[in-house]
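A single protein chain has been removed from this complex, and every other one stays in its place.
== chain A ==
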Amino acid sequence: MAELSLRDVVKRYGDIDIVHGISLDIADGEFVVIVGPSGCGKSTTLRMIAGLESLSGGTISIGGRVVNTLEPKERNIAMVFQNYALYPHMTVFRNIAFGLYAARLPKAEIELRVRKAATLLGLTDLLDRRPSALSGGQRQRVAMGRAIVRDPTVFLFDEPLSNLDAQLRGQMRTEIKRLHHTIRTTIVYVTHDQVEAMTLADRIVIMRDGRIEQMGHPLDVFHHPASTFVAGFIGTPKMNLVEVGVQADAADARLDLGGGAALGLPQGAARIGGRSRIILGIRPDDLQIRPVGQAGAGDGVRHLSGEVVLSEPLGSTTQVISRIGGSEWIGMSDGHFIPTPGSRITMIPDARRLHLFDIATGKAIADGGTEVGTHLG
């Protein structure tokens, strides 16, 4: 086990920078998930850590040792690939033992380690099979087994679950998390799936266009997104992000949602900082949908009125898309309430969970904790 450190790491292909000098410190035993859309440089970063891509600048060190010029095999890392990369001409046993044979370990030691890993991953009965006779989940486990047996200092996962169906992905996610609890090795895990990132990570690193957009504990990132990009990327369904006008007096501010609807931001003028327009973000879970007239006790006047565009029943909740003024908002209602399109509903934003972003930079200017009052138009 070892800590891993990236300092101003740059990757350049010709004149194009793919990774723009990122720095990241990963503690010993930490589970870090790098997440971002396709082409954000996350896989390239992982491959640079593995030694499969050279660095154009900066340093990478593992356990305090700079590994920039070391071959992959000299870095004592193990990697699980998106396509598993199991050798079709070898049995599961040979596949798992592959790195151990390469290291010329004694036969008895290889046997012992493979059996141990197979037990841990539930592969004991499959050791004599070829990869072609395994299901997707089993292949994935073999790929992990191949990584575990080598007892590496750092595990690298490159989108390991993206080829599995949704149900199996959830199951394997749990297994990976359990595995980390058991072996406690430093893990760097790359994915474009924010659910995987949220559920697995001790710390999330969100990348965009070769830069780190934000990093932190998953819930921290979820509740305090640093930009509209992070706000839109983390969380399902996606956060509502709508451009709104601002009217502010000496102390208070008012967000104009269009169509006459407005949200008040008491004592919000200082935070708004003289901007005339901002982006308002509300997570669908923080925007309750109720039938008109059932705003509920204690909600006071903090509700908005909207017209339903579409209802999507999810069972225990219903996802409701409704329109206020010219913009559409996604909110959640009770599973028993499925409003019909065209009808009017009441929308109750959670006053403590409003996110405000600058229009020009997309950066957060104020988030949770900002109290609001609502003015019905």
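Here is the rule we go by: a residue touches a chain if its C-beta (ideal position, glycine included) is under 8 Å from a C-beta of that chain, and two chains touch if they have at least 3 such contacts; residues count from 1.
Keep in mind that, in the parts below, contacts and distances are computed from a predicted model.
**Q** Name the chain not shown, per its UniProt record: "sn-glycerol-3-phosphate transport system permease protein UgpE", "TerD family protein", "Cation:proton antiporter" or "Response regulator receiver protein"?
**A** The correct option from "sn-glycerol-3-phosphate transport system permease protein UgpE", "TerD family protein", "Cation:proton antiporter" or "Response regulator receiver protein" is "sn-glycerol-3-phosphate transport system permease protein UgpE", the UniProt name of the unshown chain.
**Q** Can you say which of A:136, A:170, A:291 or A:362 touches the chain missing from this structure?
**A** Of all options in A:136, A:170, A:291 or A:362, contact with the hidden chain holds for A:136.
**Q** Among A:11, A:113 or A:146, which one is in touch with the chain left out?
**A** Spelled out, the listed residue whose C-beta touches the missing chain is A:146.
**Q** Touching the absent chain: which residues on chain A qualify?
**A** Where chain A meets the chain not shown: residues 47, 50-52, 71-73, 77-79, 81-89, 98-99, 102-103, 130-132, 136, 139, 146, 150, 163.
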